[in-house]
Structures are given as C-alpha cells and as structure tokens.
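The full complex has more chains than appear here; those shown keep their coordinates.
Chains: A and B, in written order; residue numbering restarts at 1 for each.
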Amino acid sequence: MAARYDFASDNVVGAMPEVMAALVEANAGAVGGYGADPVSARAADLVRELVDADAEVRFTASGTAANAFALSVLAGAHEAVLCHEHSHVATDEAGAPGFFSAGAGLILLPGAAGRIDPNRLGDLLAQPDVSYRQSPAALSLTNATEFGAVYAEPELEGLARIAKGRGVKLHLDGARLSNAVAAGFDIKSLKRLGVDIAVLGGTKAGATPSEALVFFDKSLARRLDARLKHAGQLVSKARFLSAPWIGMLETGAWVARAAHANAMAKRLAGNMPFPLAHPVEANGVFVQMDDAALERLRRAGWFVYRFLDGSARFMCSWATTPEAVDEIGAALKAIA
Amino acid sequence: MAARYDFASDNVVGAMPEVMAALVEANAGAVGGYGADPVSARAADLVRELVDADAEVRFTASGTAANAFALSVLAGAHEAVLCHEHSHVATDEAGAPGFFSAGAGLILLPGAAGRIDPNRLGDLLAQPDVSYRQSPAALSLTNATEFGAVYAEPELEGLARIAKGRGVKLHLDGARLSNAVAAGFDIKSLKRLGVDIAVLGGTKAGATPSEALVFFDKSLARRLDARLKHAGQLVSKARFLSAPWIGMLETGAWVARAAHANAMAKRLAGNMPFPLAHPVEANGVFVQMDDAALERLRRAGWFVYRFLDGSARFMCSWATTPEAVDEIGAALKAIA
C-alpha cells in the first residue's frame, strides 16, 4: 500500500475547479505570445486590483524561480539577501538565489516560528560594509511563514522600517500569502510597507503551476520580459500561466479556499494528540513527534515530513476534506 | 479590427483536446511533488518508448529554458556551442544559453534553410584550441529547422560524425521535432546518431507549456533534479507539465497533428502567389515579400513576422483549418 500524501504538503494536490475552468476557457483562439494576450492582461489587472497598486505583473511556473529571479533584481552578485534561517529561499531552493544572481549571498537570521527577529536584523544592519563580505541589499520576508505563522502588520512594518532605513530593499515570498490573507493579513498593506517585489503564490493556493511576480517598484522592471526570457522564465503560451489567476481572483477562490485550508488546519490541531511546536495561524500544523511515532504514522499509511526545526509538519490545502482530517486524526490518536 | 495571429507562429494557438483531457485526468488525487508522481513516470515512459532509448526524461515549461539548460550541461562556461547562425538558441532566446552556463559562447555557422553546412563545421573544428577563445564543446542541431526544412538522416549523420570525431557533444533542439517526424524523420535515429541531450517540443506541437528534456547520455544526468531546481526549472506540481505528453503520445496525436500542420503548410504553399524562400518540408512557409506587400497583408487583417533571413514567415499548427488557409490565401492573392 502506497502511503497517502494528503498532508505531506500543500503542493501534492491538483488544481481547484475554478482554475481548471479558467484554463479551458483561456484555451480558445489564436493570440499573441509571451504575455501579449488578453488573458494575461486580464490576470495582471486582477492582481493589481488585489494588491491595489499600479505594479508590473508577470507569471512564472515555479515559485523557486520567481523568488530567485526577484532577489536577483534586488541584490547584486556581490551583495547579500537577508532572510530567515528556515526560509524557503535558504533551505528548499537548491541554491537558486545564488544561480539567478551569479553568486549573491544569503545572510540567515533567527526568529520564532519563521518570523525574523527584528533585534537581530537591526544588529546586522548596524555593521559597516567591508570589502571581504557581501553586504545586505535586500530583505526577504515570508508570509505566512514556513512554520504556519502569520506576521501581524505591525511586525512587518517594524522589519520594513529597519530595512528601508538602511537602503535595503524588500522581497516578499508569498507562496502562502493567500493563507495569510485568509487569516487576516491585509494584502493592500504590501504597497504601504514598501515591498519592492512580491511573489504571490498560486501553486500552493490551488493553481496549476503559476506564481505571480509583482513589481511594486516599476523602475526595477526595465526590460523585464527580456530579463525573464534570459533567465528561462518566459513561456510562449503565457495564457496558461495567467489564466489560473483569473479563475482564482474573479471568483474570490484564492482567499476563500485558503480560508478553508486554514480551517482544516485548525480542525486537525484540535484533534492532535502530539504537542504543537508552533501556533496554528495558517494552513500548517507542526508538532513534536519522535522518530518512532513518525514511523508508526507512516506504517499506518500517512506520509508527512520532518521539518527544518525538527518538528513534524502536516499541511492542509484547498482540497483537504474534513473526512481526511478526521481520518488522520484517528490514526494519530492510535499511534500517540 | 485586431489582426489575426493564426499564422504568426505555431505557439499562438491553444492546446489540442488530447492535452486538455490529459490535464483534467491528471488533476485528481494527492501525489508526490517535483516529478515523483505516477503521471510524470508514465509520461517519461512514453517518451522513452517514442525515442526507443533508456533515457532520463524531465519536463520544463519553457523551450528556451530546456535548450539553455541542456547546453549548460554539455559545454563549460569557458567553452562554446556551435549552432546555426539563425538557430533559436542564437537569435530568439535573449542570451539564455549564456545565462544558464555562466557565459558559454555561441559560434555561429551558416547553411541553407537553417541546416548547418558540414564543410564549415569541419573547418571550424579543425582549428586548434587557444587560450583566448572559447573552444567548441557542443553542437546544437535543430530539426525541423527554423526555416521549415527537415534534415535527412544522412545529413544529420554527417554532422554528427564530424562533431563526435572531435569530442564535441550533441544537442537537438526539437521544438518542431514532431513536424520533422511527420515529414519522415525517424525519431529512433537520435540514439544512433549519438545525440546526448534532446529537447522534444510539446508547446508548438499543441501542448500547454511543456518541453521534454531527454538525456540519452544518462551519465550527464547526475543530480539532475537538483540541477533543475537550482536553475528554476523544477516545479512542485510536476504532473501538469508531464500530463500533456500522455495526451499527445498515448493517442499518437503528437505526430498525427503535426502531419496535419505540415499538410496545411503544403496547402498554403500551393495557394501562395509570392515566391518561396525555402522548400516547404514541415509546417512553415517562407516567402519573398517586400515591406509594402507585408503592410498590405497586415491591413487586410493578418499579422505575420518578417523573419531572420528577410523572408516573411507563415506558420501552420495543429489548429490551422483548411478554411483559414484558404482565407489567407485569398487575401495574399488580393494583395500580390
């Protein structure tokens, strides 16, 4: 019996019906390539409306690529990006930020539940530039965090102020931004916070592979299509990367289905016999489970990952059903 | 009135029904990410069967990325890739081969209708290595060529022999390989010719964005997934890049619909009042038209590109109808 992957990640499931319908609808007709098509124009408009900003918007198939590309715009090869020590860009992207930027460095910062500790950020930015180290040029923030926490706006504002005060640019990894928004984060605050480039997650939210690259600072977007093409991130039939956003945004499903995922995580947390490692604020549940327990769970037919901080991670998605939550809840109780 | 793009390229149309059906079918269930799913396994098997070789197979969303990535595996940054002066890698990819390889060079070779002249290849490979030049490490071939020609197998064999005799590796840009196959090219010959890495075109053949990267030389595929991830070319919901191949290969549509596209090009050539610039062997028709004629055609409602060699290009696709061919044929006669 193959293990069930339902809770292994929020990218193990397919695409939501709204996305599939939008793909089918976008499929008709002959249109311009490389983003010069009405579907891509409409999707970009919807994203601009969502963030309430006159931003440049593009779509990529990979979140790793979107993040790494954005960071390469914000930091030179001889500079560095500040990020949480457990951020996706630092731990899960096989060094892609270094590839896209020809060697920009990452400077890792600690902080509880994936949030960056503002004191450590301040200390680090107080250090003088020296020729033998890569100085910070950008700060990468993740919301919701890798540990299912959601930054409150004042927290982000504090970090942003420290960074902007030192001329450091802002990147937002929003792979799970829909979950943060569903948990109360105001997406319109991104502009106010001074975010320069944000990546809005489509894939984990329930799309076929698609992430939205949002350049709030349009001066950074000069020759953007050539830059994407050069980096292998511009597809000819661009409508298939943009259509999912029409499906998710016109219907409100991007947030509504994230709210469902968050609710499923809360339901699972309520059933959970193992101690929580982090507060459950979005769509992930992180618990303290030893290897033996994890192994028993796998033998009971469920695969989940041991995560970066040693906790076991259970992810819910748009497709998670209450029944599945209750099933794994029962399995967990049986092996606890 | 917006111009019609039907003949502007073979990437202006949507995906064929077989592909859309395969996407819908692949959408069900929770599966492993990053290619560890049954859909991707099945698609890779079908590609191996197609080329009759025990190759490593992966899928990317962009043909530019697939080509540039492949070339970066075959040539070091301090080396060069030999290619036709009008090849896609040289003229239409915004320097992506240089990006993926950290600066590998391109050495451009001439040849009629996009085919590389074997004498010029031989001359070039007879030159000694010197420290101030990037020496050739790979030869990139395109079939069908950018000008709608199809290499006969002995031609390719001749080029391959020259290259292999000097230790030069082989890349095939097969963005329109389906059209070449439909025109009689034996795809099983790739292995025999010693192609190291081939890119099989899905997008122009009628898929949603997807190209198949086929590593005939599996020794080059060490840590391939990490290499793809590092280069921003590994997506989590990989099934959506692989499913189109199930749709195209299980049904035979990849070749059958390319045969249709080729037939439409022949039909258009038969109607064409302007002199042909190249023989019509695949799905493109290239003709000599001056600027005034091209402008008249645009005013008549049809957009086509002036191409690299100065000819005007008309591309047919899986979706081209006889009616559309006859419509543009009539328009051409009216303005000739």
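Here is the rule we go by: a contact is a pair of C-beta atoms (placed from the backbone, for glycine too) under 8 Å apart; a residue touches a chain by one contact, two chains touch by 3 or more.
Keep in mind that this is a model prediction, so the values were computed, not measured.
Engineer: Because only 2 copies sit in place here, please give the count for the whole complex.
Structural biologist: 4
In this text, only the chains that are shown with their structure count from here on.
Engineer: Which whole number of Å gives the spacing of the CA centres of chain A and chain B?
Structural biologist: From the centre of chain A to the centre of chain B is 33 Å.
Engineer: Over in the complex, which chain B residues touch chain A? Could you list them?
Structural biologist: 4-6, 8-9, 11-15, 20, 23-24, 26-33, 60-65, 68-69, 93-96, 99-100, 102, 203-204, 208-209, 226, 229-237, 239-241, 319
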